[in-house]
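Taking it in order: structure first as C-alpha cells, then the write-up.
Only one protein chain is missing; all other protein chains are in place.
In this document, chain identifiers A, B and C correspond to the written order of the chains, with residue numbering beginning at 1 in each.
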Amino acid sequence: MDFTAPVLNYALLAPILIVLGGALLGVLIEAFAPRASRHNSQLFVTVASLVIALSALLRVRKQVSVSAAMGSITFDGAGVLFQASILVIAILSVFLIADQENFTALPAAVPGSDEERHSLQTDMRVTEVYPLTLFAVAGMLLFPLSSDLITLFVALEMLSLPLYLMAGLSRRRRLLSQEAALKYFLLGAFSSAFFLFGVAYLYGYSGSITFSGIQASIVGGSGNDVFLLLGIAFISVGLLFKVGAVPFHAWSPDVYQGAPTAITGFMAAATKVAAFGAILRIFYVAFANAEWQWRPALILISIVTMVFGSVVAISQRDVKRMLAYSSIAHAGFLLAGVIALSKAGLEASIFYLFAYGIATVGAFGIVTLVRDSAGEVTDLNRWSGLGKRSPVIASAFAFFLLAFAGIPLTSGFIGKFSIFSAAYESGSTAVLIAGVLSSAIAAFFYIRVIVLMFFKDPAEDGTSVLIPSGLTKTTIAITSVITLVLGVYPAPLINFIASSAFFIR
Amino acid sequence: MNPYNYLYVAGLLFTIGAIGVVIRRNAIVVFMCVELMLNAANLTLVTFARINGTLDGQVVAFFTMVVAACEVVVGLAIIVTIYRSRRSASVDDASLLKR
Amino acid sequence: MLTIQTPEAVMFWVLAPVAVLAALGMLLVKKAVHSALLLAWVMITLAIFYIAQDALFLGIVQIVVYTGAVMMLFLFILMLVGVDASDSLTETIPGLRPIAITAAVGFGGLLVSLIGRATLGHGAVGLDSANGAGNVQALAKLLFSTYVWPFEVVSALLITAALGAMVLAHHQRTVARPTQREQAIARFRGDSLGSAAGLPNPGVFARHNAVDVPALLPDGSAAPNSISATLKARGDMLDSAQFELGEVDNTVTEEK
Partner (left out) sequence: MVTSTSLVYLIALPLFGAAILLLAGRRSDKWGHLLATALSAGSFGVGLYQLSQMLSRPTAERAITQKLFSWIAVGTFKVDAGLLLDQLSICFVLLITGVGTLIHIYSISYMSHDENRRRFFAYLNLFIAAMLLLVLGNSYLNLYVGWEGVGLASYLLIGFWNQKPAYATASKKAFVMNRVGDMGLSFAIMISFATLGTVSFAGVQAASHTASKAALTAIGIMLLVAATGKSAQFPLQAWLGDAMAGPTPVSALIHAATMVTAGVYLIVRSNFIFDAAPTAQLLVVIVGAITLMFGALVGTAKDDIKKALAASTMSQIGYMILGAGLGPAGYAFAIMHLLTHGFFKAGMFLGAGSVMHGMNDQVDMRRYGALRKFMPITFATFGLGYLAIIGVPPFAGFYSKDAIIETAFNAGGVKGILLGSTALLGAAITAFYMTRVMVLTFTSKERWEDDQHPHESPLLMWIPMAILAIGSVTTGFLFTRGHALVHWLTPVVGERAEGGKVLLQPAVVSGLALVAVIIGVAIAVSKYQLGKVDSVAPQNVSVFTRIARKDLMQDSFNEAVFMKPGQALTALLVKGDDKVIDGAVRGIAATALGTGSTLRRTQTGFARSYAAFILIGAIVLIAAIWVVTQ
C-alpha cells in the first residue's frame, strides 16, 4: 500500500498555528506559573501571539493556494481579509477581556458560597480565559478558510466550545451567566447536529466532502437534487444559527445578556466575521451553481431577520439585549451580501463585517464601563442622563449607535449603502426595500438611546461610569477612530478589499 | 434490500432526537438526544460511504465521534456547574433570561 | 455493484425497528438513567450496522468510544446529579407539546418522503474496492494524508475540552490548608486549652454516656465537638445541662 506523506504549507498556516501555539503556551502557564504572575504573562502571550499571527498573515497576504493543507483549506484574498479582520477584532477584544471585573474569580465555586467570597477577596482570577480566547480565535481563523466539510465542522466546534465555556464565567449575576452558557451550549450542539446531518447529505449527493467536489457535482450531477437540497438546508441551519438569523436567533439575546460583556463583544464581532466568512465561501464556491434553489429561501430569511431584529429591538429595555437584536438585524443586512452572489456583494460584505465588528467591540467596551456598586448597569432606563455625567463616553456610544444605524460619516453608512446596492444590482429589490425600511425602524431605537442619554435627566441611583483602564480606553479610542475614518475616508480600505476580495476554487 | 433503508432509519432517529430536545426537560437527557442526532448523522455518513464507494464518509463519522466526545466533556461540565448552583438539572429552571 | 445479502437484510429488519423503538423509549421513560441505557442500546445497534456496512473500524470505535466512554460519562454525571431523580413528563410550557409533535411529524415526514424521492446518478457502489487493503489501512491512509490537517486541529479541540472541564470543575483552594504545625499551634494558643488534648470522646466525664450528649470538658463546660456533626445537623443533640452536677459551670458554649 502506497502512502505519500502529506505536505503542509506552513507559511500559509502560520497565523492559525501561531495562535494555537499561543494557546498551548497559555495552558502551560496555567499549569506551571505562580498565580501572581499568571495574569500578566497570559495577557502578554495572548496579545503577542495575535500580533505575530497578524504580521505572519500580512507577510503572505498576496499568496494564493488551494493545497495549503492537502486541500482542507483554501488560502485566498477573501480568506486573508477575513482572518485579518478577526485578528484585529480579537486584539481589541482581548484588551476588554483583560479587565478583571468581567470574570468570576473561581468558576467552580457555587454562587453565593463562602468559597466564592473567599476567592473574590483573595483577588483570584480565571486566567484560563486567555487560552480559551486563543482557541476560539484559532477556530475562527480556520472557519472561513475551510474548503472541506470536515474542516468546516471541526472549526465550527473549535470556535464554539470556548465560547460556550466563556459565556458562563461572568463575575456578577452568575446564575444568569451559567444559564446563558447552558442555553448556548444546548442550542449550539442541537444546531451543529443539523449541520452534521447536512454534511452527510452533501457527501451523499456528491460523493465528496470538498467544496470543489460539491460544486463539480452540482454542475455535472446526473441524479436529482433532493440530497443537495437537504444538505444545503441542514448546513444552513448550523451556519445561520451561528450568525443569529431568524428563526435560529433565539439564543442570542439571552446569551448576549448573560455572558460577561467583554466576551459578548468578542463573540458578537468576531463570530460574525468568521461565520459569515464561512457562509460566503460555501455559498459562493460550493453552492453557487445551485443559486436558484437556495436564493429565495435565503432572501426570505434575510428579510425576516432584518425586520424582526429591528422591530423587536425597539421594545428592549436592556442595553445588551438591544445590541443583541441589533446584531440580529445586522445579520439580516449581511445576508443581503450573500444573496447578491457577486464580487460587489463579497466586497460589501467584507467591508460591512469589519466595520460592524469594530463598532460592536467599541460599543460593548462602553457597556462594561457603565456601572453601579453591584456591577454593570445594563438597564436602559438607568442610562438616562449619561451624557450629562460622562459626555465623552456617552458621545462615543452615541457615535457607535449612529454607525449601527447607518448615518452618513460613519462606517455603517458606507457598509449599508454598498451592501444594499450590491443586493439590488443582483435583482433583489425586495431585500433593498426591506433593508431601507428596517434600517429606518432601527434608527428609531438607536436614536431613542441617544435621546435618553443626552436629553433626559440623570437617574438618581448612583449609576456611574468607571474611569476606564488604559486597555479599555485604547480599545474604545481605536474603535471610534476606525469607525469615523471608515465613514469619512473609506476609499483606501475599499480599494484594498476590492483588490483582494476573491474566492478561488 | 436497498441500502437507502439505513437512511430512513437514520432520518427517524434524527427526528426522534430533535423532538427529544424539544420535549424533555432534564438537561442531561436533552443532551443525550443531541447525541442521538449525531449518531443518526453518522449512520447516514456510513451508509453514503457505502453507496458512493468512498471512505470519506467514514472519516467524517470518525471525526464526529472525536468532536462529540469533546462536546460531551464541555457540555457535562456546564451542566454540572448549573446543577451545583441550582440543585436542578432542568432546562426549564434555567429561564431567567427572557424578553 | 453492491448487492445486499440476505443475512444483512434479516439483521436490518430485526435490529432497525428495535433501535427506533429504543430511541422512542428514550423519549418516553421517566428516569434519565433508563434513557441513557436505551441510548446505549441504540448505539450498539448502530455499531452493528456500521460493521455490516463495511465500516469495521468505526463499528469498534462506536462501541469503545461512544458506548464505552461517552455513555459512561453520561451515566457518571447522572449518578452525580442523582440517579433516582425521575422527570415529570407533563409539559409545562403551554402549547409547546402539540407544536413539537406537529413539527416532528412534519419534519420526519418531509425527511422520509424526500429520501424516498432522491435519486443519485449511480447505484450503490459498495466499499469492496475502497476497503481492498483493509478498512483500517484505507482509513488510516486518508486520515494521515488527505485529512491530516483537520486531524491535527482536532487535538486543539481536545485540549480545549480538557481545559474547559478544568475551568468549570477545578476547585482551587482559596485559603491554604492549615498544616499540622499550624493546627497544633491553634490548639494550644487558642482561647481555651479545652481541646488541647485532642477532641474529647462522647460520654467522657459525663453522667450520661449516650452519643447524643456532649462530653464535658475538664472545666465542666460542654464540648460540642464531641458530638458527631451529623447528629448536630439533625438537631439530635441533648443539652448536657440537664445532667449537670450543680456546682460546676457547664453551660454549653456554641462553637462556630
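Of note:
Please note the rule applied: a contact is a pair of C-beta atoms (placed from the backbone, for glycine too) under 8 Å apart; a residue touches a chain by one contact, two chains touch by 3 or more.
It should be emphasised that the depicted structure is a prediction, and the values quoted were computed from it without experimental measurement.
Within the whole complex, touches from the chain that is not shown fall on A, B, C.
For the chain missing from the display, the contacting residue among A:31, A:374 or A:491 is A:491, taking the whole complex into account. The chain not shown here is touched by just one of A:25, A:92, A:134 or A:187, and that residue is A:187. Which of A:30, A:148, A:347 or A:376 touches the hidden chain is settled by the complete complex: it is A:347.
From the options A:54, A:232 or A:319, the residue with contact to the unseen chain in the full assembly is A:232. Only one residue from A:314, A:467 or A:481 touches the chain missing from this view: A:314.
Residues of subunit B in contact with the chain left out of this view: 18-19, 21-25, 30, 91-92, 94-99. Mapped onto subunit C, contacts with the missing chain fall at residues 93, 96, 99-100, 103-104, 106-107, 110-111, 114. In the full complex, subunit A touches the omitted chain through residues 182-183, 186-187, 190-191, 194, 225-226, 229-230, 232-234, 236-237, 240-241, 246-248, 250-251, 253-254, 292-294, 296-297, 300-301, 308, 311-316, 343-344, 347-348, 391, 407-409, 414, 417-418, 420-422, 424-425, 432, 436-437, 440-441, 443-444, 447-448, 451, 454-457, 488-491, 494-495, 498.
Here is the rule we use: only the chains that are shown with their structure count from here on.
Between subunit A and subunit C, the centres computed from C-alpha atoms are 33 Å apart. Inter-chain spacing, taken between the CA centroids of subunit A and subunit B, is 25 Å. Centroid to centroid, with C-alpha atoms defining each point, subunit B and subunit C lie 17 Å apart. Touching two or more other chains at once are residues 111, 115, 120, 147, 150, 154, 157, 160-161, 164, 167-169 of subunit C. With touch defined as above, residues shared between interfaces to two or more other chains in subunit A number as follows: 107-108, 150, 154, 157, 161, 164-165, 168, 204. Interface residues of subunit C, counted against subunit B in their complex, comprise 2, 4, 8-9, 12, 16, 19-20, 23-24, 26-27, 32, 35-36, 39, 42-43, 46, 49-50, 53-55, 57-58, 61-62, 65-66, 69-70, 73-74, 77-78, 80-81, 85, 87-88, 91-93, 96-97, 100-101, 103-104, 107-108, 111-112, 115, 120, 124-127, 129-131, 135, 138-139, 142-143, 147, 150-151, 154, 157-158, 160-162, 164-165, 167-169. Against subunit B, the residues of subunit A that register as touching in their complex are 107-108, 110-111, 149-150, 153-154, 157, 161, 164-165, 168, 174-176, 178-183, 185-186, 189-190, 192-194, 196-197, 199-201, 203-204, 207-209, 253-254, 257-258. Residues 7, 10, 14, 17-18, 21, 27, 30-31, 34, 37-38, 40-42, 44-45, 47-49, 51-54, 56-57, 59-60, 63-64, 67, 70-71, 74-75, 77-79, 81-82, 84-86, 91, 94-98 of subunit B touch subunit A in their complex.
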